[in-house]
Structure formats: C-alpha cells, structure tokens
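The structure follows.
Note that one protein chain is taken out, while the other chains of the complex remain in position.
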Amino acid sequence: MAEAARVPVGAVMVVGGGIAGLQAALDLAESGFYVYLVERSPSIGGMMARLDKTFPTNDCAMCILSPKLVECGRHLNIEVLTHSELVDLRGQPGDFTAVVRTAPRYVDPEKCTGCGDCEKECPVRVPNEYEGYLSQRRAIYRPFPQAFPNAYSIEKSSVPLCQAACPSGVHAQGYVALLAAGKYREAVALIKRDTPFPAICGRVCNHPCEANCKRGLVDEPVAIAALKRFLGDWEAATGEPIVPDPAPPNGKKVAVVGGGPAGLSCAFYLALRGYGVTVYEAAERPGGMMVLGIPAYRLPREVLDTEIEALRRLGVEIRCGVRVGEDITVEDLRRAGYDAYYLAVGAHGAARLGIPGEHLEGVISGVEFLRRVNLGQPVAVGERVAVIGGGNVAMDAARSALRLGAREVWVLYRRSRNEMPAAPWEREAAEAEGVRFEYLIAPLEVLGGDRVVGLRCQRMRLGAPDASGRRRPEPIPGQQLEMPFDTVIQAVGQAPHFAQLASSFGVPVDSRGWMKADVLTGATEVPGVFAGGDAVTGPRTLIEAIAAGKRAAESIHRYLEGRDLHEGRQLDPVPLVVGEVPRGIPRAPRARMPELPVAERVRSFAEVDRGLDEEAARAEAARCLACGVCASCYECERVCRAEAVRHQDRERVREIRVGAVVLCPGFDVLDARGLEEYGLGKYPDVVTSVQFERILSASGPYEGHVRRPSDGRVPRRIAFVQCVGSRDVRRGRTYCSAVCCMYAIKEAVIAKEHVGDLETTIFYMDMRAYGKDFEQYYRRAREEYGVRFVPAKVQRVTQGADGSLKVRFAPEEGEVTEEEFDLVVLSVGMAPEEGARRLAERLGIQLDEDGFPVSPGRDPVATSRPGVFVCGPFAGPKDIPETVVEASAAAAAAGAILAPARGQLVREKEYPPERPVEHDPPRIGVFVCHCGINIGGVVDVPQVAEYARSLPGVVYAEHNLYTCSQDTQQRIKELIAEYALNRVVVASCSPRTHEALFQETIREAGLNPHLFQMANIRDQCSWVHMAQPEQATAKAKDLVRMAVARAALLRPLREVSVPVTPSVLVIGGGPAGMTAALEVARQGFEVHLVEQRAELGGHLRQLGWTADGSDAEELCRHLVREVESNARIRVYLNSQVGRVEGFVGNFRSLIRDHRGHTREVEHGAIIVATGAVPASTDEYLCGSHPRVITQLELERRLRAGELDARRVVFIGCVGSREEGRPYCSRVCCIQTVKCALKLLEGDGRREVYLLYRDVRTYGLHEEAYRRARERGMVCIRYQEGSKPEVRAEEDALLVRCYDPILGHSIELEADLVVLGTGLDPAPGNRQLAQLLKVPLNQDGFFLEAHVKLRPVDFATDGVFVAGTAHAPKLLPEVIAQAKAAAARAVTVVSRTHIRAGGVVTTVNEARCTGCGTCESICQFGAIKVDPERQVARVEPALCKGCGACVAGCRCGAATLQGFTEEQIMAEVAAL
Amino acid sequence: MSGDGDFQPRVLAFLCHWCSYAGADLAGISRLQYPPNVRVVRVPCSGAVNPLWILKALQRGVDGVLVSGCHPGDCHYLAGNYVARRRLALLKDLLDYVGMEPGRVSFSWVSAAEGQKFAQIIREVTETVRALGPGRKLVKEVATDD
Partner (left out) sequence: MTEPASLARSLLEEGRVEVVVGYRPGTLPLRARPHFAFSPEQAAQFIWDRTCTPDLTVYLPRLKGRRVAVFVKGCDARSLVVLLQERQLSREQLVVIGLECPGVVTPDKLPPEQYQALTSATVEGEQVLLRGGSQLERVPVEQLLADPCRTCQHPDPVIQDYLIPTNCGRREREDPYGVVAQFERLEREERWVRLEREVADCIGCYACRQACPLCYCPDCFTDRFQPRWVGPIWSTSDALFFHLARALHLAGRCVDCGACVRACPLGIDLRHVYKRLEQAVKERFGYVPGLDPEAPPVLGTFRPEDPGDFIK
C-alpha cells in the first residue's frame, strides 16, 4: 500500500457531475479544499436532471436540483470541467497527478450567454438523448434549460462522411441540412466556401460524397449531387450570384494561366481575398475541360456561363484566346507586375495506343473529338463509330457521336464491365441511348487505306491483378477478329501538352511530362510560381481540380503575406469514421431525377437530367442521417452576436495535481432492447422508465401530457414491468437495482394524477419499498390512488393488430394470463456505466463481477486504490438520498487524508472597501441590455434606455449589446466611479442566472452588492412577446420603472462574521456515533461523544454478524478501541445532553451524567446518532414459547453455538408494515437471509422456511437471497390479511400458512420459529428533538431537512443526523451516513467564521409584541421570542431569508432585508 | 367598459424565486408566447407575500393579481408555501365573500420545470381579468404619497 504524501495537496478531483459529484464537491469546497469537478457531458446535473418527480415526496427533481447546480457552478473553489474525462492517475494518496482530457465544446462558455439564437438556426435535428430519444434536438444544444454551464455546445461526432470523402471538403451535410430547412441562400453560400461551381459540380462531379454516404448503409445514399444541383439552379434562378463580400482590394495581382476548374477556382478564392486576378485562357471560352471535355447534354453551356460570370462580377478578368508563351510572353507578364502565377493549364494532349493505322482519316482522339464538338467546330462522324476506351471521355464521345448522327456506336474496352473506369451512371445512360459495348477486346490495328474501314481486334481475358488492383487483361491466343468501322475515336487518356510553357516559367516537368509542384501547396521550384490541376497530377476529376485551385489560392495568399505555406495544412485524407448504423430508420427511396426520353435526347444536345423540384429536393435532403451530427454549416457562428462559437476547437489534455479522487460517474440504465421478450425498440409504445419520466415531465417532449409515442393518444391502461434487467439469473444480471420498485410506484401515481381515469398495473416480484417512508407511499398508491399491484413475472409483450400491447404474465396463483394495455413501461435496472468501467481499469480500481468497485474493509466508499473513493450508483445500485450520503462520506474520507492541507489552495476574493452611501440621495445607473438580438430584436432598447434617463433618481442610463460581457463589467465599474452611482439597475435577463455576476461587479467597484436591482426584460418580455414589439417595449419600460423605484429604496446589507467553535458534539455512542466522532477527529477537530449507557457500542453489541457476514463484535471492539485511543475525542459515558443553547458554529450544551454531575461544553456542530431499538412482540407466541425467538436471539444462539434445530421457520414483517408500525424496518429481510445461509451452511439436513410478505434484499443483497434459495430455503408469501398462525400443541410447535403456489394451506412442524420484528425509534427521540428543536417523522424517527438532497442535515443549521436515529438501515449504510454527517459537520467547524446577515429578517423591537407567530412559522429555528424581553429575536446565522415570518407579522415588527415592504410596495406603486 | 376588447389589463404577479420565477424563465427560454399584461415582482418565497400587498395593489388600480409559488412539498424553504396557502386561502375566501370578482386575484403553483404551465396561467389570468374589465372595487381615486 502506497504511503500518503507528507504534505498533501489540498485539492480533490471529483469525477462525475451528477448529484453525487455535486454533493461531494460542495462538501469538500466548503471544508477548505479546492475541487475539480470533472464531467463528461456538456452540463453537470446527471440523471437527476432528467427525472420528473422524486419519491416518496413527489418533489419536482429540477426544482430541488437546479439551486445545487447554481451553487456548485458558482463556487469560487469548484472548477467545473465539462466535456472532460479523467484518463490517467499517477502518484499516491495525498499527491496524485490526474490527467484530464477535455473534448472540444466548440462554444466558448465564457462568452456564450445561453440566448439560444444559434439553436434556432441550426438545421440539424438529431434524436434527443436527454428526452429519451422521444424528441429531437439540434447539433448545437444545451441538454436542458437549467444546465450549468449555461452555455451551448456543439456535438460533432466526426467530419461528416460525405464531407470527408470530398477532395475539396465541400460541406455536403451542411448544405443538405440547410436545404432541408429551406435555407437555400445559406446553403449556396456554404457550398461556395469550397467550390465556386455548385450547379456544375451538381451535374458532372463524380460525387464521392454519395459513395460514402452513411444512408447507403440503411437503404440508398442521399442524392447529394442532385441536391447541390438544385441549389446551383436555385441560385441561377435568383439572377444574382451568391458570393460573400470580397475583402477590399489589397493591391496585389496574380496571373492564372489556364481557365479550367483549377485556374478558375484559384482565381475565385484569390479574388475573395482582395487580389486582382487575371485568367489567361488559350481557348475561345473559359472553362477548360468543363467546356471542352464535357458535352452540353450533361452540362448546359448557360449553366457554365452563369457560374463563370460570377467570377467576373467578383472582378476576375478572364482573357480568352490568349496563349501564354505564344500570344503573350512570360516576360510580358512579368512586366505587367504580377506578384504570383498559377499555372493550371490542364492536360489537353491526347494519349495514343500506338497501333498501326492511327494516322488514317477517320481516326481521332477523344479529347480532340470532344473539343471540336463542344466548341461547335465541324467534325465528321460516320455511320459506324468505334470508341476505344472505357473512361468517362469514352462515354462522352460515344454519346456525342450518337447525337451527331452515327447509326451505330461501339465502345471497345479491353477489360470487363466491372473494371470500367467510367461512372456507372454514365455507362448506363450510354447503354440506354443505344451505345453498344464490347468488352475484353483490344484493337491491334486500324484497318483501311486513307480512311478507316475497320479495326482488327484481339479477344482478351482477365489475368492476375496489376498495380491498380484491377485484373490485368491478357490476349487469348488465336482469338482475333475484324470489325467494320468508318470512324474510330481513341479515348485512351490525356497527355501533357505544355512543355514549352513550363520551361518558359522555369518550372521543371517529370519524366512523363507533368509539371513538378507540391501537390498540397501547389508551389513549384520557382518562387511565386504555383501550379496545379491536371497539369501536375495528370488527369483527375473535376472536384480534385477545384480543390487544387482552392488550395493554391490559400498558398498564394500565404506566400504573398510571407507566411509558411504548410503550417496547419495536410493532404492526408480525413479519416472516415462510420460509427454505428442507427436502428429503426424507416426505409425511404432515394429521389430520382426525371430524364429526357431517350428518343428525344439522342437527337440533340439538350440536357438529359432535368433536376429535382423543390418538394422532392427537400424530401431528399431530409433523408440525411446527420452522421457528423454538426453539419459545419456555420449558421451558429453567423448568428452568434457574442462570437462564442468556435468550430476550430481542439481537444486539450491537462495534468492536475490533487490529493484525492472521488469517483461518481453514475450509472447507465440497462439497454433493454437486448431483452427481446419486452419488445422495446420494436413497439413504439413500449418505453423505458427513463423515457416515461420524460413523458411525465412538464418540460419533457410532450409537455407533461401523458401520451403514447406511437399515435399521441392518451393511454387508458399502463403496465409497469419490474425487474427488467435486474434479478435476472438467466442473463447473469442477478442483483436488484434497488430503485425500480419505488420509481415505478411514483410514476404510476403521477401518471394517475395526470390522467383522470387511468388504470395502472405494476407487475412485480417483490415490492421493495424498504426506505424511509416508502412503505407508506406504497400503501397510499394502493389504497388512495388505486394502483394495481400484481405479483407476477411478465413473460412477453406483443402487439395486437389494433396496436394495443398484450402483456403475458405468470401470476403467483393461477394460470398464465394475457392482458391488454395501451402503454408498457419497463422498469429498467441500473447498470454500471460503460465508460466508468474503462475508467476503473485505467485507474487500477478493482471491480467485482457485476462491475461495481470492490470496497476493502468496512468502508463503503473506499476502493482498492488508496486515495481514490467512490460513491453513488457507481458503487452499487441505490437511490438519491443514499447517493448523497455516500457523496458526503466520500468527502469525509478524502478530507481525512488531506486535513493538513486544508485551506492550502482555496481562494478567497479580496474587495476594495465599501463606499458608504446610506445617507446619500439615490444616484441610479441603468444598463439596458440588447442581449444580441434577444432583447433588441423585439424591444426598442435605446428607447427604454432613453426612458430610464427620465426616471427619478436616475443619473445615467445606457444600452449595451451584452451587459454581461466582460468589457461591459469593466465599463459599469468605470461609470460607477465617473457618475458616483450608488445604485445600479440592469435590465436584461433573469436574476436567477445573472444577479450574482452584477453584484460582484458593483462590489468590485466599491458598492454594497445589495444596491443592485434587475429587470428581466428578456425571459419575461422579449422572448415571450416576440410578435408584439410595441407592447413589449412598453412592458420593458414598466419593468425598468419598477426596478428603479425599488432601487431608490435599497439599503446596503452587511454581513457579520461569527466565530466558530471548532468542535462537534456527537450524541450517541453506537456505530454511527463512534464513526462520526472518528471521522471528525481525523479531520482535526475536537469531539464530545455522549453515550447514555455505561459503554460504547450501542446496537452493535447485540448483533452477531453484519449483513456482509463480517463479525460485528470484532468491528465493535475495533471502533471502541479507536475512539478511546483518539486524543481528540472526549467520551462521556452514562451521560445525556441536558440543555442546548446557541446556533450553528456556537452551541453551548450541558452534559449531565447519571450522578447528576454536569459539564458545559462549547461546540460548533451537533451530530445526532442515538440509534434505534429492536422491536419486541408477543405475536406468534413470542415470549411465551421458548422456541419462538427474535432474530437477535437467533444470532446470539448461533454465535454461542447453542442452536439445535432441524426445521427453522422465519416469519417476516412481524409487527411491521401494518397498523402500529406502518414502516418497513429494512434490515430484517437481509438479516434473515444472512442467518438462513448460516443455518443452511452449518447443517446440510436443516430445513429453512421463510414466510414473507416481500423479500426486500435490495441492491447487491439479492445475491445472498439467491444463494439461500439455491441452498433450499423455501419461501412462502403471505398476505397482510392472512398471517401465518403459530400454535403449540404439547411438544409440537406448529406453523400454519397458506401457500399460494400450492393453492392451499400447509402446516409445518417447526423446531424453531424466528421472527423478524424490525426496529423501533429510540424512546428518547422525542425529548431530544424538543431539546434540539428538530422534528421527528410520524414514526418517531428524526426528520431530515430534505429527504432527497439533505439526508443528514436538519433544517436547523449545524445539526446533523446519522444512523438508525434517522431510519432503520444496515450497518454499512449507518457507517456511510455517519461519515456523511461528519463531512457535513466539518463544513461548519472547518471555517473560522461563518457569515451571517444579508437578506435576513430583522425585528423592530419597539413594534414587536412577542406573539410568537413568527417563531411558529420559521422552519429553521431562526426567529424566537425572547421570554425575558417578550420580543422576537433573529439569529441571522440561521435565517434563510424566506420572509414567511415577515408576512405573518401583524405588527410590522419584522422586516426582510432586501425585500422590505417599502421596497415591494414601491414596485407595486410604480406599476 | 367591461368586456371591451381593447382593454389591456395590468396584472401584477408575485412569483417566488425558486419555482415560479424559474418557471417563468423557462417559458421565456422556451419562447412560449403569452400576453404582455403581467408585471412580475420577485419574492423569495410565496410565504413572503403579505395579503395586504394584494389589497394595496388592487387599491392602486391594478386590474389583477397573481401569486404563484412552489408546489406543495417543493418549497426551497421547506414550508413557506404551506404557510402561504393558509393565508391566501383566507384572503380568497374574504374577497369572494365581500363581492370581489372571482379571478381578480388568483393563485397558482408553478414549478421550475413548468414553463408551459406558467404561460398557460398567464394567458388564463390575463383573459379572465380582461373579461372582468378594469379593477374598480377598492380602487382609491385620490392620489396619495407613499
């Protein structure tokens, strides 16, 4: 075991930003440690943020969670790292180096105001994981509105496949998405980032994008090219080319030689950067191969002309018919003062086969043939035309020849159809038009005298593959033939034709004659001379030429700016990450363009493909799967006024030194799609419980209306299926997920509240309502809400013809049955989070076979690696309160290591002294925010500011684009000084999110932070009255007037520092009290431990074994020894607390021992750990028959070896879950199973029966239950109304009960009957509760401040509870809670001072009558009537500032500072 | 005057900071549109609302008042809304009894997750008050200093 560092690092890394992480982070930060909170997703909040209500109180999860998010997010000593993962951890406890990888967010959270403008513009829709995929979200998103940080992020899974496949990187997903959204102009502009020719590319590009389209894995690729063509045509139809505004002319000139796609593309992108560009084109018209090589039936000339015309409009000069080197010399160019040259002259030479007869009349090269045809020059075509070659040129030549009147056109190709390089669609079109194809044939000689008369050919076959991977053709000996032709077109390739030009520029060529240039940059050996396109690479595709030109423009720009040409650029292809193919996408056929009929098209050069209409194009665009998620359309960037979007973000890796690590990455719900019998994923109306939470949620996909996903109908019957993926031995998922029973009940109850006559049925195995107040909730669900509970295993869910779902189940009694439901909710279990498993592996944390961390010793939060702690469902399935408890316990564990470093790294802010302004007349400054266009787009903001200037007390008013921006904060500070402002009003957004920021600013300017007031003219005005700008402006004025009126009456509020006594009083010396005392002491604080009995140990002394089977007595001895030997713990035995005075940080208590001696102690916090007591009973002959005993007695006998019983019958729930003790005692089932196992292990012939109502071996305890059954424990369920009967007959002890499986009663003769009697609250609770002024619940256990999020706190600050005093629980849970209470107490006593005051109630004693109404109202014990003086007094350290007491004060004695009646009434009066 | 379609009522809403104000913000974030007649006064808790404030607002000629807080059980201050519920119940009964129009003063529970509900309540309240016409009862005609 590694030894802890001597001087530890006073920082902790908390991994996982769910409720566990929030709690651990807050506890640690409040105890003097700096915290890094590492969260993988864009926001903290975790699973709890997705829940609707929480059981058993039906609290709104978001209502209770979101203040915690804000608290954690704003904490000066908590650094929230979202999008981040802990990837490695080196070092030792006390001094670790954590390696954190942060994925790019693509939005600067500092700048993002969360306004949501980007989201509106984002054209991408992807399934919303937060909403359980029941709705869609955008690629730029915020998981939920209350997210922290309140900033958007962009999801990019990879570069979209289409874009990655494009040589020029055209943003295909982007423009497709924009097209789908109807944003054609934006789509065209996006295309033009990467090619100037949408309409051309849309027609003649070979579109590798489509070949790589992910949709092709589902059905067919999206018709991307057709969509681009649609956009290009749309642009042409507007009559106005869409190009970005070029940069202002920079005075530099570039000559482009060659007006083909590479040259023109280079010219375009240079012109956009402000260069003066001249293009020299040898041919009579610009376009290069686009015009010379591609026939008009594929690319109409007006399309070409329109897109080239756009360049001219940009200022590009295109000089045609000018041969550089002939018509104009290179010298001439140099004299003309060009700063750089781009040579993109293409490959217009023709390759030859080199066979005899090539010179004959009637033989022509494909390149030459097409050039003539395309330039309208005469070209003679005979009756029978042979086209030699299998490329696209061959296709173009063949189809052109047909159009020129040839009767027969033959394409002769030496390989087979499969090897043909021509695009399949070209070949198919040619075939359709009647071109004949002859494969595996090679011409040997052109036959004829002057003119061609035919070809002698050789039959070929395919041999071994060659370098290109294609099988090499080889002649078949003896198979030659002659074919008659009068025209032969050789389309066998292109060749360089520019040797002269290259040499005149001094650019060398390679052995095959191509120019030598860097393919990435286009740079040649000659400075300032760049080259690209086919001239360098040899013949390539159109889009490759365009890409080369685009790259060259960047290079020339860099060259002329004197920058490095290579930096940040690479030619390597973007990796194609295909990822998972989404399931459940309905098949939709790809759009087909209408074509000109064959008969018509072979008669002319009219365009064959007729394009998609708008409707078809949009429908086709909607087929896109958004595989890159973000489409990189840059719409978000365009609309973000705050300039927060940064698509260029990169992943970052940081090394952080911390002293300890707390892991709480949470859990996954089981992916129940794998459990086919339930039909999830197959039937839309089978949903998971998580989805159902969202269906119930008011902010969910259906706005809280309970509906079926399939048809939106309101369900009348809902079935809940329990134990989906839990307690499933067959699938090896044996543990119980601990929470599903309760959440199912809750969901059933809430659903019933939503839908009047809804029937809900829960199919369950055991109803595990084991937690505090759970049983009562279960009972209410049954009796008040009428939720139906059916103990049955669901076998299968199927769908009927009418769409209803049929649930087939095997009830405990009777036949397998089938019932119909409208909606089925699967209560899916908790599974260890997948990423967490990898994390554990990386960190060397040992996991058990279920995937949960192994905790050594008795420490529920420890892991196999010292210094690394776990909490929450990652450590085992559990619900929220237990998660919160463990989080605090983990904080305690980390704190125990790091105590010497407390305060070492925490920051405290220094402020200038406050300016005294109480007695000055108000000088109010008003700042009205545009919030980009969020306010300014609706409200006339300048007018509001102008109006503010006219209000009484206002000496300054202005309006800002973003009042919350960093520079405006600076400005506010300066203006406060300049105008001597003493009150500040900001009219912008919500004080819930921004008040603290502005208060901070004015405090930095020397004003008391409470001299600030906000008017919410965004969330409550511009955003909700978007169509009513005038009324919104009027309302904004009203809101500003109200705020100003209130501001004039604001007073500075001061806080006072109250010193804290750094010690803790622990009441109760059982396992909880001892553990809490030890934890507090380990963190370096004094403890007074009070135990009413003569020895420490409490309930633990009576226990034999703990639930995990370890020796309770040994544990007890160990704890007692540690407590007694700890110098910081003072133990008071035989003692009780007699009186408690004071408040948080400053308690004074009287400890009285049994002899009446008293001692007063001072302490800062109190931990109540008084335990519970085992319940007794006289039921089932207990107490009157020697062989009917309680569990505790059984344990005692087992340990003492006094047991001699062959047949043992356990009876559960004795006196529990019924009138008198309505709660479940939680521990009995598990203790029973534990003892049963001991009995069964001890003696193979022993028979063990368990008569139970529900076996509540929740969580990982299920394993023991399973083992016990395996070993033969017979379990018989009984009902509350038909309990077993126990009677003694002579020597026999008889147990009679009804066996539902057999369907009749049975009688067992038992040697021993063991009763699970549960726990009663300690009898002293009531008195102690009065003493401490803390409440008990109806059962007599202590009632915590909040059952979900404050499970160890009392509403009264500084008082905490742990162990069974709070509710029955198992020992590990007691230990965890004790540690948690210690951590919470340390947050109090680790401070030297507590701040009190601010927004709190004050009392005007002259008015107070001491009537005590306020005291009765206050839940925090903060206001009390002083009995001496008969006036109420407030303890500001306890006051939460709710004002409930003030509203109840008839005499007007109480005032809530910051919300005085005068201030509120001023607002009302100003309305 | 009553039922006049052009009448734009002025409605005052006391919203608790933790739930209803958050719900109002959520309505904003969700861009849920509602009539522009409501002016919000933010209070820490519905329990802080003194019924006299409501009477005073009516006296000052406000046409409608809404008080909204956390749902039962959700109170950030544990029980402020329960205390408020008692007070406001009596105010409501009193106003009903003495003949104040129903709907002139209304009450709601709106959670931080209920943007939709907030917008709906504002629509309802505004329409109810619009239908009632300008507040007359209790209105003090004489201007006073405050």
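Lettered A and B in written order, each chain numbered from 1.
We adopt the following convention: a residue touches a chain if its C-beta (ideal position, glycine included) is under 8 Å from a C-beta of that chain, and two chains touch if they have at least 3 such contacts.
These numbers were taken from a predicted model, which means no experiment stands behind them.
Panel shows chain A; residues 1406-1407, 1409-1417, 1425, 1430, 1448, 1450-1452, 1460-1462, 1465-1466 of it touch the chain omitted from the view. On the side of chain B, touch with the chain left out of the figure occurs at residues 51-52, 55-56, 59, 72-73, 79, 82-83, 85-94, 97-102, 106-109, 121, 124, 137-142, 144-146.
Operating definition for what follows: only the chains that are shown with their structure count from here on.
Spacing of chain A relative to chain B, judged by their CA centroids, is 37 angstrom.
Contact residues on chain B toward chain A in their complex (touch as defined above): 8, 10, 12, 17-19, 21-22, 24-36, 38-45, 47-51, 53, 56-57, 60, 62, 70-71, 73-74, 76-80, 83-84, 87, 111-117, 119, 146. Only residues 52, 57-64, 66-67, 116, 145-146, 697-699, 703-704, 990-993, 1016, 1018-1021, 1023-1028, 1031-1032, 1034-1035, 1038-1039, 1042, 1345-1346, 1355, 1399, 1417, 1419-1420, 1440-1444, 1446-1448, 1456, 1459, 1461, 1464-1469, 1471 of chain A touch chain B when the two sit together in their complex.
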